[in-house]
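The other protein chains are all here in position, but one chain of the complex has been omitted.
Chain IDs A and B follow the sequence of writing; residue 1 opens each chain.
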Amino acid sequence: MELFLQQNINAISLGAIYALFALGYAMVFSILGVLNLAHSAIFMWGAFVGLLALDPEKAPLLINFILVGTPLTVIGMVVEYKFIQPGMNYTRSLHLAIQRLIALIIRVIWITILALIGQQIFIQLMPYFPETLTILPVVALIFASVAGGILSIALEFLAFRPLRERKADRLAQLISSIGAALILVNIAQFAFQAVYGRTEAFYPRDVTIFGIGTDPITLGALTITPIRLMILAIAIILMIVLQFMVQRTQVGQQMRAVAFNEKIASLLGIDVSRIYILTFFLAGAFAGIAGILYGMTFLVTTPFIGENIALIGLTAIVLGGLGSIQGALVGGFLVALIQTYSVAFGGSSYRDAIVFVLLFIMLLIRPQGLFGQPEQKRA
Amino acid sequence: MKYLRLLLTLCIIVLMAGVVVAQDDSMMMGDFEACEAPANLPDTVTIGAIFGLSGDISVYGGVQQQGVDLAVQQINDAGYLGEGVTLAVQYEDAVSADDAIAAMTRLVEESGVPAVLGPTLSTHAFAADPIAQENGVPVMGVSNTASGITDMGDFVFRNSLPESSVIPGTIAQSAEILGYTTVGVLYGDDDDFTLSGYEVFIDALDANGIEILGEETFARGDLDFNAQLSNLLAQEPEALIVSALAAEGVQIILQARALGYVGPIIGGNGLNSPAIIENAGEAAEGVIVGAAWNSVSDNPLSVQFVADFEAAYDASPDQFATQAYTGAWLMATAIRCADSVDPAAIRDELAAIQDFPTPLGDFSFAEDRNPVHDPVVQVVEMGTFGVLGADMDDMEEPEMDATEESDG
Partner (left out) sequence: MGALYEAFLDLTATVGITEPVLHGMLIAAILAISIYLTLYTGMFTLANAGFMAIGAYVSVLLTQQLGWGLFPAILAAMIVAGLIAIPIGLPVLRLSDIYLAIATIGFAEIVRILLLNFDNIIKSIIEGILASDNEALINRVMTFDANSELLEIRQLTNSVRVRFELIEGARGIKNIPVLTESWMLALFIIILILFLIRLHRSRFGRAMAAIRQDETVASNMGINVVYVKNVVFVMSAMIAAAAGGFEGHLNRIIEPGAFGFDRNVDILAYAVLGGTQSIIGPIVGGLVLEALPEVLREVKQYRGLFTGIVLLGAIVYLPNGLVDPAGVKGLFGTLFSRGKSKREGEVDAA
């Protein structure tokens, strides 16, 4: 009996992280109809940024990077919108592919110049920073989520928007997200190598959020790590906030309108483009927080932690229902429970297979998942 | 006649004094005595190295490259291959068996290197080493631990002690000293390293009459083992056997302790990394690691290597780095003694290496080109690795069995 309870506790705290991750997935899919397979890469970057923020010796690097990066990004965006895009009008007489090629080349050159300038400034500034810098874990959480949100927006502009504008089908958007994921993971590999000398790094063990840390407490025969409970609490709070936002605020209403039908929503005067950006930001922020919480729970961070959780996230949203945000939440916990129970009943080697078999069965019996709407446009 | 003998004795004494004085110099890698300084090598000798430099195996491939780079730099600084001769390495990345084959083909057929280090994974080695064998180029695995590697041919070597050389001694020693009779086993079933380790553990446990109460598995990349550990610990084993790599090992140790387990945790080569102690902290007390390299050995070469590595990379070396470093030195020694870049000559010299001092200990290749050196059973005590039973006099010698059963 105690074993059973212990297993349940294990499952629930794991489920909270899965649920947070799945939420972002579900948000983008339900509102925008896009399955963003780069979501797991954003999760990993959230963990990485969180790691840099929590490690006193590396935090200066992060702050320096932000100080240098922000103005450069703003400059870059100004140049893009004020010079490059209008400038493209001069090439209208050329074949479309050549136009695009020229645009691409100009952008690549410009971004490289910016990057090199940024690098120089970064190096020059570095000595002025203190050796160590301790950032509060709560602030680190914010860093991680904002980083996730920004990366997610970048994805939207680079990988999804151009495809949407030429009405590409969902398959193309999926592939685009896969390409973006590949790029993000590879850049992370270089970043890890540069900062740590190897593609593996560990969170400090003694992180406490509001005084709650990693030392296990025992209640009878059960053991609980307080930080996992804290993570559970954070996850639940965030989900409630999200739910509130979607159901009660005007912005949320607009998001639901876009989810229902984009054309109608734009006819109603909703700025669909803005909703896209907002949705991507939120989804990325959630992924980023899921990442740093994952890092605090499991300590080890590599550029590849997204790969495992990608399939789990997918399963979670399918089980919960591909149109539904509550579904993602439930799905995340469900997957964690199924995994834990499979292991508990002696099937540790088949754990993932069992999850997939249940996924299969769910798809055959009730494709819309537990909470989804029966087949409509989104399906 | 009397004077002759006196003269001879005097000469011997002078010689010995000279040798002693020469040895008083700081202990340096490389055997400058065994072979004369080579005179026939070209200005640059390039060997190949196939490591997993990207993808999730880059954790191993990356430090392997660091180990080899360090060795190459020292080799060149010391002029080990002769005056004005530089050793260079052409690195190739391999993330899959196809990749390894393409890399080996490129190295051996296109670039024409006379020797190759690696590949990182045994599965890659099984795919790519035959190409080196066919082309008569010696290849030395520095992290291949599966059985049957050197069976691929007489040009295939390895300097990484297979699990079957390390684990039996680990179990025998730890069982005798700690006296456990029941265990729970946790291992990764989808990874070459951990699966081979598991199988040798099972054999060793059977051979020592230890009862296995339960077996649980995990997949690579898993970090939550609470379910598996809860299962195993519910049966109250006296020891936990873990066949895992460092990243998972840290979590397994932490979670096992968090679940209230205070007994010994015993692992193989995978746990032989400073990351275990750094990141599991107090929980790692009492963890026993059977390994090919004693990271706290007072072997001066090992001490020197650790210091050099930390100075160069600001991080402590693990077993992967050490074996790669040693491998590079072994290969350089073979080239030095062969005094040529003829692969066959290098192969012969490699096979002839006996009692070569390395951070792993005195190293020799056996008849079947497997490594021969003493493995060690380590235990984490007071925040650092120590040798198990070091302060006990009647310690059983760990098995130095470098031959393996040929299965699969």
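Following the convention adopted for this analysis, contacts are C-beta pairs under 8 Å (C-beta built on N, C-alpha and C of every residue); 3 or more make two chains touch, one makes a residue touch a chain.
These numbers were taken from a predicted model, which means no experiment stands behind them.
Would you indicate which residue among B:Thr46, B:Ser96, B:Asn135 or B:Gln304 is in contact with the undisplayed chain?
B:Ser96
Out of A:Ala172, A:Val251 or A:Leu370, which residue would touch the omitted chain in the full complex?
Answering carefully, the residue with contact to the hidden chain is A:Ala172.
Which listed residue (B:Tyr60, B:Phe126 or B:Phe305) would be found touching the missing chain in the intact complex?
Answering carefully, the residue with contact to the hidden chain is B:Phe126.
Go through chain B and note every residue touching the omitted chain.
Touch with the absent chain occurs at residues 53-55, 91-93, 96-99, 101-102, 105-106, 109-110, 122-123, 126-127, 130, 146, 148, 152, 189-192, 195-196, 202, 206, 209, 211, 407-408.
Touching the hidden chain in the full complex, which residues of chain A are there? Just list them.
So the residues of chain A touching the unseen chain are 35, 85, 88-89, 92-97, 99-101, 103-104, 158-159, 162-163, 165-166, 168, 170-172, 175-176, 178-183, 185-187, 189-190, 307, 310-311, 314-315, 318, 322, 349-350, 352-353, 356-357, 359-360, 363-364, 367, 375, 379.
Note that only the chains that are shown with their structure count from here on.
Using mean CA coordinates as chain centres, what's the gap between chain A and chain B in Å?
Whole-Å distance between the two chain centres: 39.
Along chain A, where are the residues that touch chain B in the complex?
Result: residues 3, 6-7, 10-11, 14, 186, 189, 193, 196-200, 202, 205, 216, 218, 223, 225, 297-300, 302, 304-305, 307-308, 339-340, 343-344, 346, 348-349, 351-352 of chain A touch chain B.
Under the definition above, what is the set of chain B residues touching chain A in their complex?
Counting only chain B, the residues touching chain A are 54-56, 58-59, 62-63, 66, 189, 216-219, 221-224, 226-228, 230-231, 234, 247, 250-251, 254, 257-260, 275, 278-279, 281, 313-315.
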